[in-house]
Structure formats: structure tokens, C-alpha cells
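Note that one protein chain is taken out, while the other chains of the complex remain in position.
On to chain A.
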Amino acid sequence: MTHKLSAARLNRLFLAGELSAVEITESVLSRIASVDPVVGAFIKVAAEHALDRARKLDARRKAGDREFGPLAGVPVAVKDNICTCGIETTCASRILKGYVPPYDATVVERLRASGAIIIGKTNMDEFAMGSSGETSAFGVTRNPWDLERIPGGSSSGSAAAVAAEEVPLSLGSDTGGSIRQPAALTGVVGLKPTYGYVSRYGLVAFASSLDQIGPFGHDVEDVARLFEVIAGPDRRDATNAGRTPPEVKFGGEPSLKGVRLGVPREYFGSGIEAGVRARVEEAIKQLEELGASVEECSLPSTEHALSAYYIIAPAEASANLARFDGVRYGYRAAGASGLLEMYGRTRAEGFGPEVKRRIMIGTYALSSGYYDAYYKKAQQVRTLVIRDFERAFGRFDALVTPTVPTTAWRLGEKLDDPLSMYLADICTIPVNLAGLPAISVPCGFADGLPVGLQLIGQHFADTQLLQLAWAYQKVTKHHEARPDVDLKGGRQQ
């Protein structure tokens, strides 16, 4: 049952000597072995790497070392677009199959320094492009609550691995909702930090001005613990704000007295499912009961945010993915007769359809005749979105919205309809355009499927947001629900 323990608990038990890091790691590895064949959360389980690391931690502890970081002994899964030195990193793409980075991402360095055990690399939509976990070149990830349904994306594996109790914590990345959306659809907590709080060094870029690494966990405390480990200054990332978040303190009676919450009406539009709306409205009532003042507001540019996002993100992606050309690493098409053919075939064979679609959109939007009409216009819309939020934060401490307008859909249901898939991120995308922090916390179920509540904060208000989410979690307990993957897994096999 060790695998069911929280990160905080595992850390305490390890430090107290009641559980060895090896015991913890073996328990997690065996849990993965039993459920991951049906969930598909991992692309790579780095068992040897993890055990080796665990043995070293145990040896240190036995030798009397007490200088351990806050994640000592805690297994953490890492999304496969975050570089891990010595462990294959593929971004779930054929083009990077076999690529082993010679360096660690800053967040991975910090995980290691904090005593965490990196257990493996989680499945994802290829290059983080997708909202369902179905565009991976290495197979789909399934939603632990219903294996016929998608877990959300693109951090599908990181969310599902936590939801299925394979690991207590994981890292994902969020470009347009890729942490919050799968967190909502799998019933876990996911934080998208303020842009610039967590170093992107070592995160394989999708859209540089939007990407941010963030944590998944079952509860807000665990998520906060992981956030505190990964956030902070890093000189290797010029967009890093150089700020260390204030310590998150939990405890006492949860109260939201004096907290002003805004409810933007644009997030409750016609696309929202009745069940989702009902759960979110209940959550808002509970927040009010906790003492918060709640008021409706408007973010009028919201309706254009999606369009702007689907210009800016592919534009940046088209440049960021240009380095995958078959020259230095990863996949190279065999038998090409010249350079151009080698480039063309490598990329044609290496990238999947969604990635190609976005590269083409981005290339088109940036091309000299269309730049003003698309890219420039999209940047103007982005400015409007930012202004909307600035205005709202003049009146409110945080905004409350659904994370996703629907619950998890069936595998394959939207795969051939990219536009409807893009709509799944409509509530999360504006946050990325503005670089704000936002968290998704479980707020109940609709038709047996998890629903997520999104709380959006001001720049660098991540700590306040975590405290707000903690207060909600404390009085509702939705986060304690767990899917019965064992049974379902058994049935599948």
C-alpha cells in the first residue's frame, strides 16, 4: 500500500527510517508494473536508475546524513519533454526516439538535489501538442476513471500516473492548459505556475512564450511541496524572473475571509456541459461559505484568445521544432540522396500528423505575406487578453472558472476533429497568453467522471493560489476519491 501514500508522508517515513527509499521505489515500480499496462502513463520506466538512486539515498541516511531536501525518498515521474541526463527523452515523438540527453533540465537537477527519485518518463501528446494524450507516437494513455476515455493532454501520462496511484507526484508542462486540463479530467491537482517562476531550461520547447513546467499531485500540499522545489531563479533561462516564491504555509482552520473572487461569465458559455457547470457552481458556493466574496465579471477578449493562441503557439513551435532535422541526433530517414530530401523525409517520417499540422499553420502565419494578418494580429489580441486580466485583478484576488467545459471524452472521439479538440482548452488558454498562475483542483464528479475547478491568480501569486485551493480542498475532500484501476486493470487483462 506504500504507493498510496502522499509525498509528504513518504518523505517523513523515509527520514524517520520507517521506510527505505528502496522499499518505496520497489513498491512504486511494482504498482507501475501492475497497472501501467492498461493505463499507459509511462513511456519509459527508469527502474535501474531509480533503484540505484534509492540505494544511494538509503546509504546516506544510514551513514547519519540528515541534510535531505523536502522530497527525499519521494518517487516523481517526469513528463517526457523534460530532459533527464542519461534517460531517453522523446517528447513522445518518433523523431526523438533513442535520444538520451547529456544534461538535466534545471527542474530535474532540483528534483535530484531535493532527494526525489526520478522513476521514469511519462507519456504525452507528441511535443505537447494535443488535449487527449492520443497523439503520442508510443501509444495512448487511458483515463484511470474510465479506461475507454482519454485522460486529457498533453501531460496525459503525468496526470494519469498520479490519478492511478502509480506515483505520488509528477511534473508536466502547460502551454495552453496541458497541466490543468488533464488534472481536471483525471481528478488530481495540477498547478500551472506564473510564467518565469520555474526555469524552462531543459524543457523541450513547444511555444517558448507560453510553456511552463508545473506539478501534479493528489492534494494541494504535495503540489506545493513540488512547486517549491522546482521554482526559483535560474541564470540559464533568460525569461526566468529570478524570484523565489514565498514559503507556502498550510494549517489552522481554512478561511477565505476578505478574499475577493471574480467569476468571469465568458467561461460559462454554451460549450459547458451541465454537469460541469453544476459542480463548478457548487464549488463557488463553498468558496463563499468559506468567507470569500464572489462577484461576476467579464473578460471580453476571451472569445478571441483561442484564435490568437492557435497562431502564436504554432508560430513559435514551427521555429522550435526546426532543430529536428536529422543532422545531429534523433531520427534520420535512411537512403535520402541529398540534403533537402534528407530533411524532408526525416521530418515527414519523424513527426506525427498533429505536429505537422501545427508546423504548417505556424510557418504560414509567419510567412512574409501573412505576418501582419496573422502573427501580428494575434499578438495584439494577446495584449487585449492581458489587459482584461489586469483590469479584473484590480478588483479581485483570484478568478474562479471551470478548468475544462466537459468531462473526459471517449478515446478517438475528437481525434479526427482538431477544431473541437482545440475547444477543450478554451478555459485554460487565456491564462497562458497572460503568463498567469492557475491551479485545477478536483470539485466532484459528473456522470462518474472528475470535474476540475480552476483558480486563476495574479502574476507571482502562486502561493496565495495554493493557499486558496488548500482551503477549498480542506472542506470538500473531492481530492480523496480514487479510481479503482486494479479492478479495471484486472478486467482488461
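Here, contacts are C-beta pairs under 8 Å (C-beta built on N, C-alpha and C of every residue); 3 or more make two chains touch, one makes a residue touch a chain; residues count from 1.
The rule is simple: contacts and distances are computed from a predicted model.
Engineer: Among "Electron transfer flavoprotein subunit alpha/FixB family protein", "Aspartyl/glutamyl-tRNA(Asn/Gln) amidotransferase subunit B", "Peptidoglycan D,D-transpeptidase MrdA" or "Molybdopterin synthase sulfur carrier subunit", go ahead and choose the protein name stored in UniProt for the chain not displayed.
Structural biologist: Its UniProt record gives the name "Aspartyl/glutamyl-tRNA(Asn/Gln) amidotransferase subunit B".
Engineer: May I ask which residue of A:Leu57, A:Ala77 or A:Val204 touches the chain that does not appear here?
Structural biologist: A:Val204
Engineer: For the chain not shown, which residue from A:Asp58, A:Asp174 or A:Asp325 touches it across the whole complex?
Structural biologist: The missing chain is touched by A:Asp325.
Engineer: So which bits of chain A touch the chain we can't see?
Structural biologist: 81-83, 89, 91, 96, 99, 101-103, 105, 200-205, 207-209, 235-239, 315-316, 318-319, 321-325, 327-329, 339, 343, 363, 366-368, 371, 375
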